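Data first, discussion second: the structure below is written as structure tokens.
A single protein chain has been removed from this complex, and every other one stays in its place.
Chain IDs A, B and C follow the sequence of writing; residue 1 opens each chain.
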Amino acid sequence: MPSSQVLPAFNMVQALNSALKEEMARNPDVVVMGEDVGRDGGVFRVTEGLYDAFGPQRVIDTPLSESGIVGMAIGMAAHGLVPVVEIQFMGFIYPAFDQLVTNAARIRARSRGRFSCPIVVRTPYGAGVKAIELHSESTEALFSHIPGLKVVVPSTPYTAKGLLVSAIRDPDPVIFLEPTRLYRMIKEELPAEEYAIPLGKARNAKEGNAVTIISWGSMLHRALKAAEPYDADVLDLLTLSPYDEGAVLASVKKTGRVVIVQEAPKSCGFASEISACIAEKAILHLRAPVMRVAAFDVVLPFARLEEYYMPGIKNIREAIEETLRY
Amino acid sequence: MPSSQVLPAFNMVQALNSALKEEMARNPDVVVMGEDVGRDGGVFRVTEGLYDAFGPQRVIDTPLSESGIVGMAIGMAAHGLVPVVEIQFMGFIYPAFDQLVTNAARIRARSRGRFSCPIVVRTPYGAGVKAIELHSESTEALFSHIPGLKVVVPSTPYTAKGLLVSAIRDPDPVIFLEPTRLYRMIKEELPAEEYAIPLGKARNAKEGNAVTIISWGSMLHRALKAAEPYDADVLDLLTLSPYDEGAVLASVKKTGRVVIVQEAPKSCGFASEISACIAEKAILHLRAPVMRVAAFDVVLPFARLEEYYMPGIKNIREAIEETLRY
Amino acid sequence: MPETVLDTFEIKRLDILDARGNADPALMPPLGGAEIKKMYEYLAIARTFDDRALSMQREGRIGTYASIRGQEASQVGSALAFDKKDLIFPSYRESGVFIARDYPLHMLFQFWSGDERGMKVPGDINIFPICISVSTHLPHAAGAAAAAVYKKEKTAVAAYFGDGATSKGDFHEGMNLAGVFNAPAVFICQNNQYAISMPRSRQTAAKTIAQKAVAYGFKGIQVDGNDVFAVYRATKEAVENAKAGGGPTLIECYTYRLSDHTTADDASRYRSREEVEYWLARDPIARLRLYMEKQGLSGGKYEEEVREKAESLVDDGIKKMEETGPAEPQDMFTYTYQGPTARLSAQIRSFSPGAV
Partner (left out) sequence: MPETVLDTFEIKRLDILDARGNADPALMPPLGGAEIKKMYEYLAIARTFDDRALSMQREGRIGTYASIRGQEASQVGSALAFDKKDLIFPSYRESGVFIARDYPLHMLFQFWSGDERGMKVPGDINIFPICISVSTHLPHAAGAAAAAVYKKEKTAVAAYFGDGATSKGDFHEGMNLAGVFNAPAVFICQNNQYAISMPRSRQTAAKTIAQKAVAYGFKGIQVDGNDVFAVYRATKEAVENAKAGGGPTLIECYTYRLSDHTTADDASRYRSREEVEYWLARDPIARLRLYMEKQGLSGGKYEEEVREKAESLVDDGIKKMEETGPAEPQDMFTYTYQGPTARLSAQIRSFSPGAV
């Protein structure tokens, strides 16, 4: 944290809130919109206080209409605003998938730059909070396959704030995935002054030489915990699209062993992309198979079984041990 | 082709049409539905003649309503029918993405088997026909990441018919992607008698020992062409979810070299999954990096530039040469 | 050639039972005393279930729960207008509908405790599992209704949803498709005035939900959702009309959610005490009780018996749910596909429940 002056410790919700507040204060074109983001402050309270501070013109309570909300944001962006949309849970982003893929991602290309789409779509993401069905999705891989979109996943209050600031300032559409499990799990002191964390750069969360562990979001913390006994290099990707290929390859070249940890089902998950990148560009440096620790390829179970579904520390350690056996 | 008696040569459109006709004749619960599938016979004529043969109750012209069409099909399936939905182009499947991911894929799990969703969603897929925007999508990877869905891609008239028969008989939802470029490109004699090709099995399209080339759909043919001068083992995956891991690993273990060819943008495409599987389970057998030949991570250009975007034979050969250098 | 009028539309509202327990005899549906008592008992079970579910949640014995308090008449009154073989597509706020269909209470508790076995709907009950993603089940209802026609069954299909749900594309597509296919579907909107914090007036500029049916070429009607007779009558008519080939109906049950949106919500952040009190005075169950008293349907120990029966049913449900315990972890592999794929079989073999 490159700061001397600090504020009281923030959890991720508060960090996000302060990013929104500051960017709204800096740029009058930034508006926040979504279901219950206004008077109610959002179901996780990320937008709390914004309605009172900026009024209903800039903190816009919308009808229950995900496709329409994202579609409106696209139109607003085309007309000069910078909308930050909240989708209540990632399980409800699918109705807006068409707008994101068909329009948000392509407006710049379709109009050869005459129009652009500087929107941010924020949504709580991931399991581990014992919620009901469709409140625990982690389908980041879908969005990461779409050229024209960017995909960002913070892992701490500090990164959440700095990345959201960058996402809002980014001239292209950003899917901003907030790990629900982390919303209130970690507190951190934040710099008092303005800061932004550039998109597209991974963070080294722990340095080591024996094995590279790559993760993002809520699994990063399990990966860190699992890595404790090892001389592991732990990479926190932060941006999934475009991801920091350079950081991945550099670490793999150093250690020769890789474990990638993702919460989503294994097949066609984001870990597969990282693994494929390594298999293509760093294979001569590998001393062990590239292991993916991921959820099973099953429909996400309800709360009572969700822990069995997600990768646990034991699974991660097993994978680390496996790579170290080579 | 395990048949002695043959019919006149079929192109893929005719092969699909005959699969539909035969399955409809065999099972009165099979219905076909979609935009313009009835009187008009479908924009590619895949459903031609069905309306006259089976009537408007079973060949259902629907309003322009992709989410509603798939949603209706889910309800029809829950009530005992076997709907085969046509989505006019893959670019218009996104409005139905929510229904597919949120409901079709989960009805069985959500109801613990009380209800199921034996629907097929067919759609023309892929570029190379100089169509207008959104008529050339190849986002198979998205669907392959969703547990509960199956994803099938035929590559010839013979496989198209046999796989569609299996898809219709499958008790779970199947996304059936029909490479538009191949609709009329290849003609093949088909067995006169009923046949089905099991889902989940890859096909060896060319045997060889020096390098494994893995592809599916329209790219399979470019891969075959590119492979001509080489002692290549060419695998046609046919089913992407669940894919034939056994066949992939067996071939890789034989050759030690792999090139995967996909039409879609590279990042998080289906090739990444295959590569990751190999990097995890067959790395000790590899003698070269696992190469992916794919489109660039750009918004799909319009017709006049599309050939620059898609992998060409030259690109595939370069990748083969590269793996052979090791 | 002046401006001409192509068509005119009237949106009506049906009220039968007033707040003092008087029913309009001209509109009163033909219900016998036993039927009215049955109605009342379901309402009582629904209220008891709801109360207990809320306290169970506070005690940490179940997860987040969506209360139906205030909406019991809308739910029970409408559900009872369907035949057993009619298929119902519910949302997450339909405990009263499940209860009126004799759904095992322990399974409802299971569902709300995060156990999908609660939605393994028994074979003799025709209700779809709870749909969490708002509005996505409306096209399902249109499809099931169309399938019933295809199969030449005399089956009606219902979809239940909230006022917020009417803003979604799938509301529109489901309603429009049902209209085009003249499907025997009844669309029942529980207009409880809020979608979480969003008041009905901010959900749509239309003054009623009922008038949205105009867009689909079929009938829409508003009923007093706290009036079990009006709800029942309107639904019964819609069901009969649907079965007679008359196509779909949209019914707007004008009611109020007396509790928070769910146990994770705090409604005091966005609505006034006075508003809630206004609606408390219009409690749908109290109103039926007054009617029954006036009609001599509830003398003696009746009230107490109903309460006891409701409590013991709910207690049994809780007991059974808590005795059942969680599902086997392996259970999560069983229902993704009909049989496990080869890939999944390998994953199952690698699974050790001792994980985490």
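The definition used in the following text is that a residue touches a chain if its C-beta (ideal position, glycine included) is under 8 Å from a C-beta of that chain, and two chains touch if they have at least 3 such contacts.
All figures in this text were calculated on a predicted structure; none of them were measured in a lab.
The omitted chain makes contact with just one of the residues C:58, C:207 or C:269: C:207. Considering the whole complex, the residue from C:218, C:232, C:256 or C:335 that touches the absent chain is C:218.
When the omitted chain is restored, the residue from B:67, B:116, B:262 or B:323 that touches it is B:67.
Contact residues of subunit A toward the unshown chain are 31, 57, 62-63, 65, 67-81, 83, 95, 98-99, 102-103, 107-116, 147-148, 150, 171-172, 200, 242-246. Across the interface with the omitted chain, subunit B contributes residues 35-36, 38-41, 43, 61-68, 91-92, 94-95, 130-135, 266-267, 296-299, 301-309, 312-315. Subunit C residues in contact with the hidden partner, per the touch definition given at the top, are 1-16, 18, 24, 26-27, 167-173, 176-177, 179-180, 182, 202-208, 210-212, 214-218, 222, 247.
In this section, only the chains that are shown with their structure count from here on.
Relative to subunit A, the chain whose mean Cα position lies farthest away is C.
Within subunit B, the positions touching two or more other chains are listed as 67, 95, 98, 102, 108-110, 147-148, 242.
Chain contacts: subunit C has residues 116, 133, 136, 169-170, 335-336, 341, 343-344 touching two or more partner chains.
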